[in-house]
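Removed: one protein chain of the complex. Kept in place: all other protein chains.
Chain nomenclature is as follows: A, B and C, assigned in order of appearance, with residue numbering initiated at 1 for each chain independently.
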Amino acid sequence: MTATPILEARNLYRSFGAVTAAKDINIRIQSGEVVGVIGSNGAGKTTFINMVTGFLPPTAGEILFNGRSILGQAPRKITRMGMARSFQVAQLFPELTVLDNMLVALSIAESGYPSFLRPLRNAARIERAETALAEFGVAAFRDHPVTSVPQGTRKLVDIAMALIGNPSMLLLDEPTSGVAVEEKFPLMDSVMQVVRRHGVTVLFVEHDMEIVSRYVSRILAFYAGEVIADGPPAQVLDDPKVQELVVGHGGHGRTRRAS
Amino acid sequence: MMRVDRTEAWLLGAGLALALGALVLPSWLTFLLTIAFAKGLVVQGVVIQMRAGLVSFGQGLYYCIGGYTVGVGGQMVGVHDAFALLLLSMAAAAAVAMVLGLLLTRYREIFFAMLTLAFSMILYGILSKSQSLGSTDGFNVRAVTALGWAPGAGGKMFVYVLTCGCAAVAAVLLHRLSKSSVGHVCEAIRENEVRVEYLGVSPRWMLYATYVLAAATSALGGGLIGMATGHVDPEMAYWTTSGEFIFIALLGGISHVAAPFLAATLFSTVRTYAIQFVPHSWQMILGFVLLGIIIFLPKGLWSLFRRTKAEARA
Amino acid sequence: MNRLKSLFVPRRPVVAALALMAVALAAGSAQAAENGKFRVGIVTFLSGAAAGPFGVPSAHAAETVIDALNKGLLPAPYNTKGINGLEIEAVIIDENGGATKQVEEFRNLVERQKVDAVIGYISSGDCLAVSPVAEELKIPTVFYDCGTSRLFEENKAPKYSFRTGLDAVVDNVGAVRYLADTRPKMASIAGIQQNYAWGQDSWTDFVETTKKLRPEVKVVGEQFPKIFQGQYGAEISALSVAKPDVIHSSFWGGDMEALVLQGNARGLFDGRTLLLTCGESAMEHYKDQAPNGMVIGGRGPFGAFAPKNALSEWLRAAYSAKWNEQPVYPSFKIVQAILGLKAAVEKAAAAPGKQPDADKITAAFTSLTFESPSGTVKMARSTGHQAMQGIAYGEYYFEGGKATLKNVRSYKDTCVTPPEGVNGQDWIKSGMPGAKCD
Partner (left out) sequence: MTTFIAILVDGSIYASWLFLVSAGLTVIYGVMRILNMAHGSFYAIGAYAGASLVGWWFSGAGGNPYVSYLLLLGAALVAGLVVGFFIEFSLLRRMYGRDEILMVIVTYALLLILEDAIKLVWGVDPYFAYQPYGLLGRVSFSGLTFANYDLGLIGVSLVVGFGLWLILNRTHKGKLLRAVIHDREVAVAMGVNVKAMFAVTFAVGTTLGALAGALTAPAISVSPGIGVEVIVLAFAVVVVGGMGSIGGAAAGAVLVGLTRAAAVHLAPELELFVIYGVMSLVLSVRPQGLFGQTLVRKI
């Protein structure tokens, strides 16, 4: 592991008043890895993503992306450097159609200074957007306003929008949360297929152990703002500390029953 | 990209037809339309911001700057050319907006509304204090020329034609804006600002650009109104004037670029008749109309047309 | 969305909407006033803060006098019916809403309502804005109340604009003359004015005149609260601290009454003179809440200051019979404007029952001398477009449950009016040359 990691966090701290949401986090992720992050609610997973993407400044510590410090950069700058993210609750433009959502994302990805007079819709853009929607299997919803499409579709559109700028790294924040149980695996399958095809480094936060262990090569376990385990899925999930503090708290039996 | 689409052709056609209407329409009607279209331009400024999710309760600021620039330009600086005056108005408004925008774009929702109101009231205060500009009485605007030609007695007619022209051109440009990337990004900002940031563009910068553009558009309307009425006064910056613009914006809705012009015409008409027939309670009528629109036509009058079309189709 | 939008290309709606609006507008456009009536637009405040003190008393008086004129009930020389035998039809419009709206409404009055003349305007801003339009549309327009000196300075060669009320310069020159005559020991003055053109100009005129007539008097304080503020706690303290002998105020309406009430309750006027240039308009309101000896004016020989003559007695009787209160100065002023117009039209008319055209009316109005409840009015300034009259001030007393005026002094027109062609402010600054006061 001598190559420069694509993402490196050093001694990250973050507190909200008396609550510490991140405590001495040290993480190195190499290009091409697919890393899962597990932890119960409030363990600091989303806080970690928020800090890495510039949404939330860490109280202390250092974050490097491709070896360069990105501390203090706005989310848009970090996005432009090639780190995109999706959201726990799909962050879309509800009154716009699915296609327009994609087109807006695309036009911004094409230029940081979108045009005032040239139309958003042009043939090339629409084609690219449609291709992207088709990749995720949601092309059928093209002309539906986001408010009228199912939750799972929204999650996919959300991820498709994150991917449309061809990022080198993608952070997925609970991609299957809010999705019906029986849709979770199909959804993850299509997501992972696309991201693999794009060769993107992925870090994804997930409650569900089964989903995590199925798709990732490495797991980080968070507890109370700290990384308590880091390693291959089998090793981490067998860790007694993880068993006690994370798995025991998650209550994920239901997914198991369902599958 | 320079192809004129159907809506644009219609807008230009309507502008031309209305301008030619100067030959046949009675002069009180052309005046009413001059004011209505000029106000429509001011309202376009409100609407551009509404599309991006910002409601300005102080658009009177730029309306007033536009009017005063035309007034001061003619009365004190010696610029009489209508086109030069209008360009100056827009430039002055844009310059002010560039400064205020730095602060204002940090705010959203009612904070934005209240701060815009405050700035517009500060201008009102300054102008009320400026005796050289006639204080609260304001001052009269000189007759304008056009590229060296003095319309003389036909001055009002010229301003009418000019207003139709400005309105049509502005409508086409604003129509393009609403279809453009920025137009859609602004809508996206209204819907979800955080996501826009994460897509890689600064919502604040987009709103800033929108704010400045809206200021210039409103100033254009203010300048035209100054030329048409021949008088400007600080009342233009008073918050109730801005309230009127919001009223018109809601009346028309934000879904079509022609809506503000139609709404402004309707507003002027309704108000004229309300003042004539119920001089003691015309405000109440406006209030009920406004409530009715909010409750029954939340997307503005334009939605009426849309609905009938959709029904006809179904 | 793409397809949805294309459904709604606004082809017919625009046309339909425009057609609808055009029809609505055309349908409402009144027939020309060629119905054998003389149609007059009356514009005054029916809403907003100026409605109570000025607008409504004006509208009431207009209604009373027009009604009586149509029945031929006025005393001579106005005992003929209507205007030149034509029935007067009044179109009353609210002046509230700012100058832009007033210009729009003025055009509507002239071009859609086809009025033959317009009488109105209290706000100086409205007068300034409307006057050029009156010239453009060639419609006789009588400004009855606004006082700005700029009216005939911006409209240098008026043809269709007339003002039957007085320039505000007169108010303050008259006020200083009254103080100089009745308060010889006055050593210091202070002012409180609404922070807008009227208040600023009034104070400047008052101070400059004082400097000329009583150069030893010191200005010890000036306050410019926001108009319609209504609460003057801090201003009253500041004025108390300044300890002036005389406090001058051009306040009007609710602001004026609030100032008197609050100042009186706090003893601001104990041992001091309060002078209100518009004080007459609230004479019936002060009751015992105003200090006895308060100096008030009526912006000319109007209201309580009007001379006793057949017309003023008729107006007082008819007005109080109909509205249950005494007419105040705005009532007198609008009646003066209406009677001036009647006099002008009848002078211009070739025969009774005929309506002279606008040019004939304005020619007859120019330099006209006519009778009014305030006495004889000469249109003798701004080359015959501006009325010239004297002014009176007096002291308010509340005795035996009734408001009365004492120590009234009148100053004749030549004493308070600048000569023809001289700007009021310049005239004051040069020491008011040519003033004849005896």
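Note that in this section a residue touches a chain if its C-beta (ideal position, glycine included) is under 8 Å from a C-beta of that chain, and two chains touch if they have at least 3 such contacts.
Predicted model only: the values in this text are computed from it and were never measured.
*Asks:* Which of these touches the unseen chain: B:Leu29, B:Val70, B:Val96 or B:Leu115?
*Replies:* B:Leu115
*Asks:* Out of B:Ala97, B:Ile246 or B:Leu266, which is the one that touches the chain we can't see?
*Replies:* From the options B:Ala97, B:Ile246 or B:Leu266, the contact with the absent chain belongs to B:Ile246.
*Asks:* Which candidate, C:Asn84, C:Ser123, C:Gln223 or C:Ser331, sits in contact with the chain we can't see?
*Replies:* C:Gln223
*Asks:* Looking beyond the chains shown, say which of C:Ala187, C:Ala234 or C:Cys437 touches the absent one.
*Replies:* C:Ala234
*Asks:* Which residue from B:Thr7, B:Thr69, B:Ser89 or B:Ser128 sits in contact with the chain not drawn here?
*Replies:* In the full complex, the listed residue that touches the missing chain is B:Ser128.
*Asks:* Using the touch rule from the top, list residues of chain B that touch the missing partner.
*Replies:* Residues touching the hidden chain, for chain B, are 55, 57, 103, 106-107, 109-111, 113-115, 117-119, 121-122, 125-126, 128-129, 194, 239-240, 243, 246-247, 250, 280-284, 286-288, 290-291, 294-295.
*Asks:* Could I get the residues of chain C that touch the absent chain, sorted low to high?
*Replies:* 46-49, 51-53, 55-56, 195, 222-226, 228-231, 233-235, 237-238, 240-241, 253-258, 261-262, 264-268, 282, 285, 287, 289
The rule is simple: only the chains that are shown with their structure count from here on.
*Asks:* Counting C-beta pairs in contact, which two chains come out on top?
*Replies:* Summing C-beta contacts for every pairing gives the maximum at B-C.
*Asks:* Would you identify the chain whose C-alpha centroid lies closest to the centroid of all protein C-alpha atoms displayed?
*Replies:* B
*Asks:* Report the chain whose mean Cα position is at the greatest distance from that of chain C.
*Replies:* Checked the centroid distances; the maximum from chain C is A.
*Asks:* How many angstrom between the C-alpha centroids of chain C and chain B?
*Replies:* 34
*Asks:* Whole-Å distance, chain A centre to chain B centre, using C-alpha means?
*Replies:* About 43 Å separates the centre of chain A from that of chain B.
*Asks:* Between chain A and chain C, what is the separation of their C-alpha centroids in Å?
*Replies:* 72
*Asks:* Quick check on chain B: which residues sit in contact with 2+ other chains?
*Replies:* None at all.
*Asks:* For chain A, give me the residues that contact two or more of the other chains.
*Replies:* 96, 100, 121
*Asks:* Can you tell me which positions in chain B touch chain C when the two form their complex?
*Replies:* 6-7, 10, 14, 26-29, 31-32, 35, 128-129, 131, 134-140, 156, 225, 229-233, 235-236, 238, 241, 256, 258, 262, 265-266, 268-269, 271-273, 275-276, 279-280, 282-283, 302, 305-306, 308-310, 313
*Asks:* Going by the contact rule at the top, pick out the chain A residues touching chain B in the complex.
*Replies:* Residues 53, 55, 74-76, 79-80, 84-85, 87, 91-96, 100-101, 103-105, 107-109, 112-121, 161-162, 165.
*Asks:* Note which residues of chain B are touching chain A in the complex, please.
*Replies:* Residue list for chain B touching chain A: 1, 173, 176-177, 179-185, 187-188, 191-192, 194-202, 206, 209, 213.
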